[in-house]
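One protein chain omitted, others in place.
== chain A ==
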Amino acid sequence: MEGTDCRISAGKKSETLNRNSLKNISYQDVNHQVIERCKGGDNRAQYELYKLYAKAMFNVSMRITNDYAEAEDVLQEAFVSAFKKLHSYKAEASFGSWLKRIVVNASINAIRKRRSELVPMDERVVGEVPDEEYNDDSEWQVENVRRAIQQLPDGYRVVLTLYLLEGFDHGEIAEILGITESTSKSQYSRARKKLLEIMKAPQFVA
């Protein structure tokens, strides 16, 4: 389970890095049979796919929506729609990244519903936010980074997690969010700066 999750969340990333590409191929072939059975409406095959991807997809949704109940709704909606439109899945991309795209879109729709605006209209590219050197990266801990991300405002958090954790590049983020690539870039650097600030704050460490 742990291994699959890793590969799933690596998703696109592992493809671009061409890392363990062999693993990727056999992994797709294994899924292929299950997916075919799912297309025929096989309930057990559907559960197999769910077991395989539920945790990773739930965390994707959780990071974007930042709300447990909402993330569950999104997960449910995403799996139902994925099973319904499974016939449109061509094995071009891995099933994991296809499903992830559905989850990401559903998550973003969910926050759009609750907040009218994700990314502030201010599209002016703020000249590169001065990249202060944080040489204390050795002190970073996963739990702290994760909690700090949760504290980011929606607009920042979505772009930052899509870029950092879900492995999308700025072009893809721009497409998903319906913004320009430069907005995505500037939004990311602002989010990143904000994140480091949060982590540096004394009350956060405590």
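Odds and ends about this structure:
Criterion: a residue touches a chain if its C-beta (ideal position, glycine included) is under 8 Å from a C-beta of that chain, and two chains touch if they have at least 3 such contacts; residues count from 1.
In this text, contacts and distances are computed from a predicted model.
According to its UniProt record, the chain left out of view corresponds to "Anti-sigma factor" among "Anti-sigma factor", "PTS system fructose-specific IIC component", "Cytochrome c55X" or "GntR family transcriptional regulator". When the full complex is taken into account, the listed residue touching the unshown chain is A:A71, out of A:I35, A:L52 or A:A71.
Contact with the omitted chain, checked across A:N31, A:Q46 or A:S97, is made by A:Q46.
Of the residues in chain A, those that touch the hidden partner chain are 2, 5-6, 9-10, 13, 41-43, 46-47, 50, 54-56, 58-59, 62-63, 68, 71-72, 75-76, 79-80, 83-84, 134, 137, 140, 142, 145-146, 163-165, 192, 195-196.
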